[in-house]
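Supplied in structure tokens, the structure appears directly below.
A protein chain is absent from this complex, but the other protein chains hold their places.
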Amino acid sequence: MTKRTEKVLMPLIAVFLGFLLGSIIVISTGRSPVSMFSAMIRAVTGIDLVNGMSFNPRYIGEFIIQSMPIILTGLAFAFASRTGLFSIGAEGQLMVGSLAATAVSLLVVAPAAVHVPLVLLAALLAGALWGGIPGLLKARFNVHEVVVTIMMNYIAFHLNNFTILNVFGSVDRVKTAFFPQSALLKDPMLESLTNGSRLNWGFVPVILALLAFSFIINKTTFGYSLRAVGYNKEAARYAGMKVNRNIILSMMIAGAFAGLAGAVITNGTFNFGRALPASEGYGFDGIAVALVGANEASGILFAGLLFGMLKAAQPLMQSQGIPKEIVGIIQASIVLFVAMQYGIKMILDKLASKKNASAEGGQE
Amino acid sequence: MKATLILEMFPIALMFASPIIIAALGGLFSERSGIVNIALEGIMMVGGFAAASVTVLLEPSTPLAPWIGLLVGIAAGIAMSLLHAFASINLKANQVISGTALNILAGGVTIYLSQIIFHQQRTRSFSNGIQKMTVPGLSKIPLLGKMFFIENYPTFYIAVALVLITWFLVYKTPFGLRMRSCGEHPQAAASMGINVAGMRYIGVLASGALAGLAGGVMVLTADIQYTIMSIHGTGFIALASLVFGRWNPFGVLAAGLFFGFSTALSFYAKDITFLAKLPSEFFYMLPYIFTIVALIFFAGKSVGPKAAGEIYDSGKR
Partner (left out) sequence: MAYIIEMLNITKDFPGIRANDNITLQVEEHSIHALLGENGAGKSTLMSILFGLYQPDAGKIRIKGKDVRVTDPNVATRLGIGMVHQHFKLVHNFTVTENIILGMEPRKGPIIDIRAAEQKVEAISKLYGLAVDPRAKIEDISVGMQQRVEILKMLYRDAEMLIFDEPTAVLTPQEIHELMHIMRRLVEEGKTILLITHKLKEIKEVADICTVLRRGKVVGTVKVADASEEQMAEMMVGREVSFHVAKGPAQPKEVMLRIENLNVKNNKGVLGVKNLSLEVRKGEVLGLCGIDGNGQTELVQALTGLTRIESGKIFVGDTDITPLSIKARTDLGLGHIPEDRQKHGLVLDFTLSENFVIHNYYEKPYAHWGILNPKAIRENADRLIREFDVRSGQGGDTPARSMSGGNQQKAIVAREIDRSPKVLVVAQPTRGLDVGAIEYIHKRIIAERDNDKAILLVSLELDEILDVSDRIAVIFNGEIVGIVNAKETDENELGLMMAGSLRKNVPPARQSETSASVQGRNA
């Protein structure tokens, strides 16, 4: 097995096993996997296979908006990962991103051509700042980023709730006032095109982010030094690279991707800032996306669409009597199988070598 | 005035501290054996769900329902941690990724099963969880009696007992020596004939049992039913306590008490004049901020088990 095919094949095996396991659970709790898969197909294509092949493009729109933020948080996890960092912080970076987007939306008065880029920029910078803190602590004090980013997630969560409730004066203890039209990514044209879905221009920054990710990592000298640091920090330092600066920058860029996701949600999917009862798990979705996508832009795009499809199918499943949490179960098991790929590979290799050995034995 | 307020805070602080301490001890076993377990949160959710469900279902037939619930919570935690053990020990999975997967899985499984069993997004509420108790005799001790032995949840005594047991096991017995050697230098352990994989299984399953128990304790003392919010990050605070307590059972006890009190403070802040102005979110944030500060403070001193998180390959010599 070459390295390249392995890189594509292993996630596919994991996805397959995840769906298999999900189906088994659905069957063993007395539900039908057929309705589960038909819900998924309907979520992507808008076609209802079960009830008379009716077509509704609204589902496609919803599928795309579900994919957008998790592609961005996937890029966030992957970017840090390429520098050898394990950042679980996308959740919190997204939260401060959406908080910054909310602030700029409510406090700045400007025409849309200025307001929207300003909103995106603010979210991006806020995410970068929030991601930069664990980066700085790692670089300066060698504090492990896993624990710090987890802690930062909770701090961001409570900070968001505090600000929404106390500073922006939420009307109903849940959300802020509506944003002005000039700050929104929403467009009636896109909505009517998809039969009233929440589809919005958020996919433009998502595509730009994917391209930027791939370009920085693979084509630039900066990307070269990030990868060197990621593979072997000490060797990079011996070669004179600024390891600490790279760690901070990498965490900041990762944070920027996640912060952008915050703006895409508040100013695209919704049009108000929200106080949350619990975090929504976009950050963890992003980890799943990046792992399945093998930390490559193209892989992240596909994995993001896959998990976006699962999320979009949730209400459809629920209406079919399948508890929508099956999606979380499938997603978790896919991640688990990806994590196990080294072991799965070992098993496959062992089987292959046994086969070879017996073939050789036959020749003698 | 203030003194009575502090005394009043004790039962509630100890209530919050207990699950933190118990789960952190779980983390201690796992990491001391060499496996990082960030799935404490998820395992607590599963344990809490199992304990709450069993309590609801058995309540009509036996007054022991919550205690049976705790036992089932332990079993559920073990089952959950078995996945982590298999993935990270047998299949050499990255332990942080595997833990993350379990955290996602826990949210899915518990609510999925709630829907199947109770036809709603949460378990039904139980009428009686674990009851507070006053320890006869000990409660008469001046001050200490009021702090620890009047109207407290017995789960706190369980937590303290577990701290002592853990300390004894880890530092005094051959088992502890062997387990710690697996977390520090598995190749050395293996060369002395110790079954590294076996020890790590014990470590991870112990963490599952304890985190499962912690989840049950938490739901049956601080809640009236299991919901997706019941654990709300306590597993991560337990993880923080482990770091804060420097992987030592008594350190964990102190850190758990500290975080228990800081949680309790958020409830009592409105009664304390100089704290009343602070928003409750501030108190929610405190444990996390303190943990980061502690990490900076300990920076450079390697205090955790050296091999924790590393994939152990018996072929590597």
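Per-chain residue numbering starts at 1, and chain names A and B are given in the order in which the chains are listed.
By definition in this document, contacts are C-beta pairs under 8 Å (C-beta built on N, C-alpha and C of every residue); 3 or more make two chains touch, one makes a residue touch a chain.
Remember, predicted model here, so these are calculated numbers, not experimental data.
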Identified contact with the non-displayed chain, of B:64, B:138 or B:188: B:188
Residue among B:62, B:131 or B:173 that touches the chain left out of view: B:173
Sites on subunit B contacted by the missing partner chain, in the whole complex: 172-174, 177-178, 180-181, 184-185, 187-194, 306, 317
For subunit A, the residues touching the chain missing from this view: 219-225, 227-228, 231-232, 234-242, 353
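Just so it is clear, only the chains that are shown with their structure count from here on.
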Residue numbers on subunit A that touch subunit B, as the complex places them: 25, 29, 86, 88, 137, 141-144, 146-148, 150-152, 154-155, 158-159, 161-162, 166, 277-278, 281, 284, 287-288, 291, 323, 325-329, 331-333, 335-336, 338-340, 342-344, 346
Subunit A-facing residues of subunit B, complex: 38, 83, 87, 90-94, 96-98, 100-105, 107-109, 111-112, 115-116, 228-229, 232-233, 236, 239-240, 243, 279, 281-282, 284-285, 288-289, 291-292, 295-296, 299-300, 311
